[in-house]
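One structure follows; several queries about it will come next.
What you see is the complex with one protein chain gone and the rest in place.
We just call them A, B and C in the order they show up, numbering each chain from 1.
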Amino acid sequence: MYEKIFNKYSPEKENLIYILHDIQDANPQNFISEDAVQKVSEYLKISISHIYGVLTFYSMYSTKPRGKNVIRLCEAPPCFLKGSERILKNLCKILNVKVGGTTSDGLFTVELCACLGICGNAPVMMINEDVYGDLTDEKVEKIITEIKGRA
Amino acid sequence: MIVYLNGKAYKAKPDETVLQLALRNGIYIPHLCYHEKTGKAAKCRACVVEVEGMPGLKTSCNLPVSDGMYVTINSEKVLQAQRVVVDLALSSGQHDCLSCEQNGDCELQDAAYYLGIERPSFQLYDDKYEMDDSSEFIRVDRSKCINCGRCVEGCNYTVVNEVLNFGNRGFETKIVFDGDLPMGTSACVQCGECVQLCPVGCLIDKRAIGSGRVWELEKVETVCPYCGVGCRFEVHIDRKREKIVRVTGVEDSPTNNGMLCVKGRYGFDFVNSEERLTSPLIKENGKFKEASWDEAISLVASKLSSLKKEFGSDSIAGLASAKVTNEENFVFQKLIRKEVGTNNIDHCARL
Amino acid sequence: MKFYRSHVLVAIDDNSLKAGVKEIETQLRIELEKNNLTDEIKVLETGGLSYFGTGVSITILPDQITYLNLKKEDLSEIVREHLLKGRVVSHLILNTTLTNKYNFNYKNRVVLENSGIINPENIEEYLGTGGYEAWEKVLTKMKPTEVVNEVKASGLRGRGGAGFPAGIKWSFTAPLRAKQKYIVVNADEGEPGTFKDRLIMEGDPHKLLEGIMIAAYAVGASKSYIYIRGEYKLCIHRLELAIKQANEYGILGKNIFGSGFDLEIEIKIGAGAYICGEETALIESMEGNRGTPRSKPPFPGVEGAWSKPTVVNNVETIANVPSIIKNGADWYNTIGAKCCRGTKVYTMMGDVKLPGLCEAEMGTSLRTIINEYGGGMREEKSFKAALVGGAAGVFLPNDMLDVKMDFSSLQEYGAVLGSGAILVMNEDADLVEMLWSIIRFFRHESCGKCNPCSNGNTVLFKLIDGIRKGKGKEADLDEMVRISEVMNKTSFCALGQSPYMPIKSAIDNFRIDFLARMK
Partner (left out) sequence: MTNDIAGIKKADVILIIGSDTSAAHPVIAARIKQAVREGTTKVIVIDPKEIVMADYAEIYAAHRPGSDVAVMNCMMQEILKNGWEDKEYIKERLEGFEEFKAEIMKEKYSPENVEILSGIKAETLRKIAELFGKAKTASLYYAMGITQHTTGRDNVWTTANLQMICGNLGVEGGGVNPLRGQSNVQGACDMGGLPNVYPGYQKVVDANAQAKFEKAWNCKLDNKTGITVTEMIDGAYDGTVKALYVMGENPFLSDPDQKHVIAAMEKVDFMVVQDMFITETAEFADVILPAAAYAEKDGHFTNTERRVQRINKVIEPPEGVKTDWEIVQLIANAMGSDWNYETVKDITKEINQLTPQYGGITWERIGRFGLQWPCPNEEHPGTPYLHKGKFARGKGLLSPIAFKEPDELPDEEYPLILTTGRVLQQFHTGTMSRKTEGLNNLAGPMVMISVVDAEQMRISNSEIVKIATRRGEITAPAFVTKRILQGVIYIPFHYKESPANVLTNPALDPIAKIPEYKVCAARIEKVL
């Protein structure tokens, strides 16, 4: 798996962000493992601590296994004004997880994130690469049921 | 080039910063992250000053001097900002000077003292970090870390061991070893550069803990006894016990710029070792017996003289040492060449 | 070229895709075929149409009628009534007068002149509007210094927040001799409430590319990066497509138009950090590091990406450039306010009737923007405050509604134009909640590099959280102002300097909201 990703990028530090994105996307648990960090360190010839520093700086990366679907609910002021806090509470209730936690079936992880730039449709969330706007409790429940159904 | 500090004119060097100029002239500006080796990080923001013609406050550590510059260090505006900044740093951790090993040699303590801060205004620290005692020679107490970044800079750019970095972001930022491993299991080689650079009590020499307050110790410069690089270091001695407590690298030494290795910095136990010989020994019937210096010296002298007489000078050989001084090697070869009368002298240069 | 009686613009963006626009477009084509209109009516996919919360929308040109919130079953009615018989289906239109008056007055648009009209995925359509003419003019008729001077003369100021004159920024880098120089476009839009750059890139990617090309020529850069946040998937897709097309047309690449000038444009993506909107943090991130800001000087214009001279401009700034070159600085000087020429693209949210994107001349009053572009207050409630400039902005109260929206006028009130985000709040809004959310945001996004920002925001959050929970006291308000003021004076970059503005303006103007929590 790593070989395939590494082949896409020359071994230069500037490609670190891309490589980490690809590795995380290729991981069914949506995270970057210690082993992956080691491999990247060998390929790019940069230190493990540098990679770890980058990895933990950006909010899109995770060093811990996550659910198949990563829900990122925006908590920035525009969404907050439109009730994102209530949406979050309800979301956590229906999934029975805390923020940052993963459901026992491994389907969902709930995270908070900064502004997604879709404030016109606040409150919004992203599930993996898809954006959902104008959220209401009913809409959120529907989306979750739909994804569960697909799984 | 003339620069005014608090209204007084000082001669400045063209490539220095305002902070360097001030420190060079014995004027204190609080600073926590600046270090001559790791440079102008401008992270702590404690070194802010006012400059005529420039809006707001400027950090003096990364402010180049210019001719006629008029810098104010002691205005209420400056001091008030510095007070908040240092207060924030003090509030971010558990800075308990009474029990801290760095007491008396702490740059945060110095800054707080200068600004008249008695205790932190806020308590931001919530026991989030455990003490990392896993390393053989170094203790990491992140509750005292102010994220100045000197250790990270030193590890990556000075000794280039590339073990330390910052992990996480914002208030959660902390120093990490490799992928956040305990220091002792990381790839750290314990050169101690980070300990030497740490301005507070976060990274400390484990074995010096409880061995004496900074002001009780005397410091003498000398040269490392291990490999041939000749790193210059300072030995910290507890005079009451005539004991070496710690060793630190000399920053302005052209050979090592303050750097040392694990042996040079921590491998000094042999000097105060219990196993040291304190009396000449003479072997009798296969066993060593303590003897006086007179006895031992005359035995050696008479033995060498008689063997020389009986078997000739070349029956005697001497091994000089790669670990003693030039002067001692000089007199040793003089002894072998002049008094014994042979060139049978060598040492382990090749071994 | 084939002539069509009417064009139907179908807005394709993240929202409409989610709302099933593809299905509706198919239905539209089926209906057109049914009515034998395929030779007369052309369906075009376009970028967002500046409306939000409105699901799928289509616009019919030249009539300039927009239908909102469409469902599949609405299509047969629109095709039958409007396209066949010429009768507007009024129950599907929202506030026709407003849309006609402002949102489709394309004459007043500079940056968004093509957005919503052309298919952003087809270079031909951009060329059809006179696109890349400025680029050709620059390459064939102008010297780099002339381009810099023209932009200088136009008075174009950076749209990223600080408002630094773009031409002057270029003039620092242009004369430097270096093996490599870079143009970096800052598309790491992260200011809460701001998404103008996303819509510019989605709606008219070629305009951005053309602006980059002109800037690159002006400063002598042969390589350009667009640093874009990882979440903007559609933007990335459309820009990649646009770059590919431009390369195929010989507009980009080696020896463009035989001029000997080479340019390569590459997209760099981020990984989720607000701080990377700061130009030096952005450069750090591009190089594969933690995105923390660098000490200045040296400024990026002298020593930027990989230590080479680097001009960093915001998307909107660059998107102004083609029009300036095409029409001249004199033309640009007829638009906007004296201190800052041109238009400003705003994203308006909150309690207005028509939240969304709008482009207004610099110097337009806040009242006009809210009432006319935004359709006024929703549910006829009264205006309480507007947060202008995103989280790093200022709460403007009622008595400041007539302030002119430009860099200098706002500055007089200690406010900033910032990113152009306007969050409008009605009488029900609670400033404690808003401020709490803002400080939480800063605390979360502080990069941790400097002490006043990372620790200061933690202190501020502790204080506001206490107030929110009813445990605060009045002195906490002064403490917040005091701490944030020092943060403003001492922080490394704009992030730590910013909380002061919302805190000070909220506490000064709406103290009563805070006292209400302290019984």
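Definition applied: a residue touches a chain if its C-beta (ideal position, glycine included) is under 8 Å from a C-beta of that chain, and two chains touch if they have at least 3 such contacts.
What you see is a predicted model, and the numbers here were worked out from it, not measured in a lab.
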Checklist entry - Can you list the shown chains that the hidden chain touches? => result B
Checklist entry - In the full complex, which of B:K11, B:R24, B:K128 or B:K303 touches the chain missing from this view? => result B:K303
Item to check | Per the touch definition above, residue among B:M1, B:L79, B:L124 or B:V331 touching the missing chain | outcome: B:V331
Checklist outcome for this item: Had the left-out chain been drawn, it would touch chain B at residues 136-137, 156-160, 189-191, 207, 220-232, 235, 237, 242-244, 250, 252-256, 259-263, 266-271, 273, 275-283, 288, 293, 296-305, 307, 310-311, 313-339, 341-351
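Throughout what follows, only the chains that are shown with their structure count from here on.
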Checklist outcome for this item: Note: of the two pairs B-C and A-B, more contacts are counted for B-C
Checklist outcome for this item: Among chain B residues, those touching two or more other chains are 166, 168-169
Item to check | Multi-partner residues of chain C (at least 2 other chains) | outcome: 273, 290, 444-445, 447
Item to check | In the complex with chain C, residue positions of chain A that touch it | outcome: 12-18, 20-21, 46, 50, 53-54, 57-61, 75-78, 80-81, 113-122, 126, 129-134
Item to check | For the chain C and chain B complex, residues of the former touching the latter | outcome: 273, 290, 295, 297, 443-452, 454-459, 462, 482-483, 486, 489-492
Next on the checklist: Quick check on the complex: what are the chain A residues that touch chain B?
Outcome noted: 34, 37, 47-53, 56-57, 59, 63
